[in-house]
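Before anything else, here's the structure in question.
Just one protein chain is left out here, and the rest sit where they should.
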Amino acid sequence: MTADRSVLPSNYPPGDLAIWIFILAELAVFAIFFAAYAFTRLQHVALFNEHQLTLDREAALINTLALITSSYFVVRAVSAIKVGDRRRCVHWLLAALSMGLLFLIVKSVEYVQHYSEGINLSSNIFYMFYLSLTFFHFMHVIMGMVILAAIAVMAARGRYSRQEHTGVESGASYWHMVDLVWLILFPLVYVMR
Amino acid sequence: MQYQSQAVAKPYFIAAIALFVAQVLFGLIMGLQYVVGDFLFPEIPFNVARMVHTNALIVWLLMAFMGASYYLVPEEAETELYSPGLATLMFWVFLVAAALTVAGYLLLSYSTLAEVTMNKLLPTMGREFLEQPTITKIGIVIVALAFLFNIGMTILRGRKTVINLVLLMGLTGLAVFFLFAFYNPENLVLDKYFWWWVVHLWVEGVWELILGAILAFVLVKTTGVDREVIEKWLYVIIAMTLITGIIGTGHHYYWIGAPEYWQWWGSIFSAMEPIPFFMMTVFAFNIVNKRRRDHPNKPAMLWALGTAVMAFLGAGVWGFLHTLSPVNYYTHGSQITAAHGHMAFYGAYVMINITIISYAMPLLRGRNAANPLKSQVWEMWSFWLMTIAMVFITLFLTGAGILQAYLQRMGENPQPFMVVQEQISLFYWLREIAGVIFLIGLVVYIASFFVGQNDPEATTAS
Partner (left out) sequence: MKQLSETLGIRPCTLVYLVLIALSLTAFLVGRLGFSGLGVSLLVLFLALIKGQLVGSYFMGLGSVRGLWRWLVFIWLFIPGILIGMAFTLSYQ
């Protein structure tokens, strides 16, 4: 948490510069995907509006809350390591991971549902975008969880301390990016019509 | 040179450079055949010259990758190579197989070559870049397996660095994806899939890992920057390469009968493929700026930075030019593709191999760190001659490609292929001139190995 660091503003965001370059690249891909969605919708408004109603908004809400909550937990994990509390840091990270897992389960149930209805990438242009966007994001959730898990293991082994915790901050930044993307994806694909 | 067994790299490097010369000579022959159609006909028809040009490129790059691995893996692992004897044996097997194959291309008709090599038993011939007879392909697999075994065992028993592991990952991928070359489905769409899984996943996937590892190695050695900083960059570059490269395969699926969503997936992800190359450029300059010492081997540094820039331009920018599906609709298979191919292969893979050769050769020849000044000056001249010539080859081909796409595929009255070829011949002539300058650069490069050899070694102060 920013207020916790109570230090002078720095020129670089928390974590490694390399992870931020990576985040920048990832955000660019999603931005292009979002804009492509919006402008393709322009040509097929009726089709998009019709099929958007078939999506499970409740599931998407649960997933939104899960990601926001896990992001919050990660913030607490960073705060914990900043005061040198390794155990707390690991606990918050595990809590965040469990929220990530919840996201994966809910989203998988949705996919199974679509699959059993015979919906796939070639069904129509709306489902193409819906499945592509959410699945690409899904992969990022997995990737983010792998990173968080690795950090949790290293934190448990005592690799981080009050002075040196760049790794935790880098992983946290990546995870927030995964959350951030979903915050736009959710209203765009599930709600806006 | 810290380990005796690193010396096995030397014949690989020398053979690679020899094949490089062959590649460029056949390139010039072909370049001339673009404008003087019957040049050297019937001795060397265009299709044969093209086959030799592209196959020699692939083989010499592979040779140099192997040489690079034999050089850097022991040093990174801090142990002697598992089996130097096997490495040397494989060198001769590879060289003889390559020589026989090229001789087969030049002396026999392709159909006769297919017949005498018993292609019928396991048909794999006839696909662009994978024209090699089946037995040659089997030979490549054997060499690759022995090579991987040798490298893998060395890494296993020594220090495990990120550079070594990334390199091993790239080399393993290289060997695994080559196996798709053995499957030749009747269905044309499937055939194209498997073909791209070799060609694309090599050059826009696993080879980039090899490139990253070699570049990181040379930068660690020449700048003295902390390994940790370099490794961190390597991780990020690799993750980005794999994400964009693998899904970016979709840019080959636009017109081969694959589902429509590939238009989107291919366009969006391959549009991101320049990013890892851009990161590599930022990475290289960043590291060089942070350098803790000035290495006396100036050309190696020049080639390393050159790789970072030219790979981004050739693979990144020139790839992006025609990767979006609405653009590719007009430019597919035109001279734009040739322009991209030339600068990307030169900028990424030729230059990274010359980088490691430039760094390692003086050490392999028993020097402390670098060549004498005179030799270095010649080598740097060759860098500029070849690189600038390649920039011009690319620009001329791009000009030809834009004109070709316009005349042949757009506008009110699209014209037939050969009519258009006639109209863009000026560009082909200019390209050929640039090609001759490239050859001069290559001659200067080779000469740099021989000039001023009795002078004292260059030091940082000079």
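Read from first to last, the chains carry the letters A and B; within each, the first residue is number 1.
Operating definition for what follows: a residue touches a chain if its C-beta (ideal position, glycine included) is under 8 Å from a C-beta of that chain, and two chains touch if they have at least 3 such contacts.
In this text, all values refer to a predicted model and were calculated from it rather than measured experimentally.
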Not-displayed chain touches, in the whole complex, chains A
Of A:A35, A:V83 or A:V146, which one is in contact with the hidden chain?
A:A35
Can you say which of A:L27, A:V112 or A:M139 touches the chain missing from this structure?
A:L27
Positions on chain A where the hidden chain makes contact
1-5, 9-14, 20, 24, 27, 31, 34-35, 38-39, 41-42, 45, 57, 60-61, 64-65, 68-69, 71-72, 74-76, 79, 169, 173, 176-177, 179-180, 183-184, 186-188, 190-193
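Following the convention adopted for this analysis, only the chains that are shown with their structure count from here on.
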Once you find the CA centre of chain A and the CA centre of chain B, what distance in Å lies between them?
37
Of chain A, residues touching chain B in the complex
16, 18-19, 21-22, 25, 28-29, 32-33, 36, 121-122, 128-129, 132
Please give the residue numbers of chain B that touch chain A in the complex, ascending.
232-233, 235-236, 239-240, 259-261, 264-265, 268-269, 271-272, 275, 279, 282
